[in-house]
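See below for the structure under consideration.
All protein chains but one are shown at their positions in the complex.
Then we have chain A:
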Amino acid sequence: MKLYLKIWRQKDAETKGQIVDYTLDGVEGDMSFLEMLDILNEELVSKGEEPVEFDHDCREGICGTCSLQINGEPHGPDRLITTCQLHMRKFNDGDTIVIEPFRAKAFPVIKDLIVDRSSFDRIQQAGGFISVNTSGNTVDANAIPIPKEDADKAMDAATCIGCGACVAACKNASAMLFTSAKVSQFALLPQGQVEAADRVQNMVRQMDLEGFGNCTNTGACEVECPKGISLENIARMNREYLSATTKG
């Protein structure tokens, strides 16, 4: 199929970017979206032009590196997938596809479609861990009995791959879904209790410092999240935060 691509091109963080039009022929339905971009880039390189820079690593939906706002939605029109898992059969011959970087003040563009998501790393570093002694007498985590339901919910929260689609989708560029997933995966387990109050306060403080917007419960994040992280996690984080702050 033949596609008309409108792609955000930006030389570097300082330079102003713009949408550039490309026409790409010979795209097959079983190609992934990133493979389609690979073909475009091969054409550009053979013509001596700068290829379009985009993030990717695993190309199987587990690392969260690929991003892209495709026709106004993070990871494109399909649900519960990342951009690397998006197939071109979701598009039709003659379609125009607008491809932009994830937009948030806290995700500055580095080049073309690549954004800097290290604000997520800093939120994680602010409290997304448990402190355990690893000096040789570490207790096996499985030695502590955990109700199945809690273990399942913690595991669900832990499937967040930190891709940033929640921020990209949210009209407020809020990072509540990501942060709440990272808070919840510990809040639900006994190992997470010791540092629970500090964790939620520090992670929320960092989230606010990074300049993400405020959640208004539109639910766009949950719909666009490739891992189906639930809004329940945001409510849990709100609870954790309120109880931590009012007690201390």
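Just so we're on the same page, a contact is a pair of C-beta atoms (placed from the backbone, for glycine too) under 8 Å apart; a residue touches a chain by one contact, two chains touch by 3 or more; residues count from 1.
By our rule, contacts and distances are computed from a predicted model.
Visitor: Given that one chain of this complex has been left out, which of "Dibenzothiophene desulfurase", "Succinate dehydrogenase cytochrome b subunit", "ABC transporter ATP-binding protein" or "Vinylacetyl-CoA delta-isomerase" is its protein name according to UniProt?
Guide: "Succinate dehydrogenase cytochrome b subunit"
Visitor: If I consider the whole complex, including the chain that's not displayed, which of A:Phe33, A:Phe54 or A:Phe212 touches that chain?
Guide: In the complete complex, the chain left out is touched by residue A:Phe212.
Visitor: Of A:Arg117, A:Lys153 or A:Arg236, which residue touches the hidden chain?
Guide: That would be A:Arg236, which touches the missing chain.
Visitor: Just to verify: which one of A:Asp55, A:Asp112 or A:Glu224 makes contact with the chain not shown?
Guide: Final answer for the missing-chain contact: A:Glu224.
Visitor: Quick one: which of A:Asn41, A:Thr159, A:Asn172 or A:Gln191 touches the chain that's been left out?
Guide: A:Asn172
Visitor: Determine and list the chain A residues touching the chain excluded from the picture.
Guide: 6, 8, 19, 69, 71-73, 77, 98, 100, 103-106, 108-109, 169, 171-174, 176, 201, 204-205, 207-208, 211-220, 223-224, 231-232, 234-242, 245-246
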